[in-house]
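Only one protein chain is missing; all other protein chains are in place.
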Amino acid sequence: MNKEQFIYLQETGNVSIPVILFNNYSKLGLNEEEFMMILQVKKFKQNGNQFPTPTELSDHMSFSTSTCTSILRSLIQRGFLTIEECEENTILFENYSLKPLWDKLYSYLMQENNKVEQEKSKQEDL
Amino acid sequence: MNKEQFIYLQETGNVSIPVILFNNYSKLGLNEEEFMMILQVKKFKQNGNQFPTPTELSDHMSFSTSTCTSILRSLIQRGFLTIEECEENTILFENYSLKPLWDKLYSYLMQENNKVEQEKSKQEDL
Amino acid sequence: MNKEQFIYLQETGNVSIPVILFNNYSKLGLNEEEFMMILQVKKFKQNGNQFPTPTELSDHMSFSTSTCTSILRSLIQRGFLTIEECEENTILFENYSLKPLWDKLYSYLMQENNKVEQEKSKQEDL
Partner (left out) sequence: MNKEQFIYLQETGNVSIPVILFNNYSKLGLNEEEFMMILQVKKFKQNGNQFPTPTELSDHMSFSTSTCTSILRSLIQRGFLTIEECEENTILFENYSLKPLWDKLYSYLMQENNKVEQEKSKQEDL
């Protein structure tokens, strides 16, 4: 690996994913193919492409363009992904947003914590 | 989210995955389910569990234990994952190793680079 | 860079640091040298060394061993770092813990959020 390749490797960098999301995506209702689609969207956004097309996603995955389209549609319909409109220099852009995913993860974590707390207080009542 | 949950979130940390692996896993011959299995193994290893069982993996995925077993077996047979034996205080341990994956990624990147170089020298010859 | 070096690079991996900590360490009272000491401790812990010595830290920093000792002592005294005792197979180990740092970060974020909320409700009262 020559110097140019090493620099490219460092400049493209890494995708950082919370362990807590890795541990719980399936409990949130995502399967591996859907979760990987979300991670690919995250990667494209991080590298400056806020609205990758199904064809761009397909180039980095084992799915056809039409499968990418249908997974994206399903993720949006089930509230894991949204499309946000934003304006820059009077031009309207569309961006994917992962906020609904973080929202679902937060609710799940709070709910799990409540269960633990209730369990504790039950045992103290005995 | 209370203080204890926040500290837990920070202590569990993140899994960091090179963008270059995200861009090329499907060209290496992995589908999304297999790649996710590899990332889960990486996560367990990072958190100190060098040899997660199919049941432990299944708890964090949408797969049954037996599906985990068969995906792991296939990854080992096709040379994406190996089991290393290591000794600590005279006790033998088994660890998963991702070295074969990095090996395959390296070979792929070198091969792609060679193609680009050959293309360049062809054009210079004209 | 040959294959062995590339594999080593991938196996050593990355240290992942929350942007929110990067933005606020100086508001928590840490200077750059102290924050870097904390990041080095985090890196050693991640790679399996839970209690790096001042000499080990010094090998990866621009500080002498005795400067490392005095920075570590100061971080412990001011409540950014603690030493936890833990038992494994009847042997007692000492580990550095970053929990006090996350505790301070949490308190700071909550306090900042309260200020914003109070500002909002003041403006609504007008």
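As written, the chain order gives the labels A, B and C, with residue 1 at the start of each chain.
Everything that follows uses one rule, which is that contacts are C-beta pairs under 8 Å (C-beta built on N, C-alpha and C of every residue); 3 or more make two chains touch, one makes a residue touch a chain.
Being a predicted model, the structure only gives us computed values, none of them experimental.
Chemist: Using the document's definition of touch, tell me which of C:Ser16, C:Thr65, C:Thr82 or C:Ser97 contacts the absent chain.
Modeler: C:Ser16
Chemist: In the full complex, which bits of subunit B touch the chain not displayed? Write them out.
Modeler: These residues touch the chain not displayed: 1-2, 5-6, 14, 16.
Chemist: Can you name the residues of subunit C that touch the chain not displayed here?
Modeler: The missing chain touches subunit C at positions 1-2, 5, 9, 12-20, 22-24, 26, 30-33, 35-36, 39-40, 43, 46-47, 60-63, 106, 109-110, 113.
Chemist: Can you list where subunit A touches the absent chain?
Modeler: The list for subunit A reads 3, 6-7, 10-11, 13-14, 16, 18, 46, 48, 98-99, 102-103, 105-107.
Please note the rule applied: only the chains that are shown with their structure count from here on.
Chemist: How big is the gap, in whole Å, between where the Cα atoms of subunit A centre and where those of subunit B centre?
Modeler: 19
Chemist: Roughly how far is subunit B from subunit C, going centre to centre by Cα mean, in whole Å?
Modeler: Their C-alpha centroids are separated by 27 Å.
Chemist: Multi-chain contacts only, two chains or more: what residues does subunit C have there?
Modeler: 6, 14, 16
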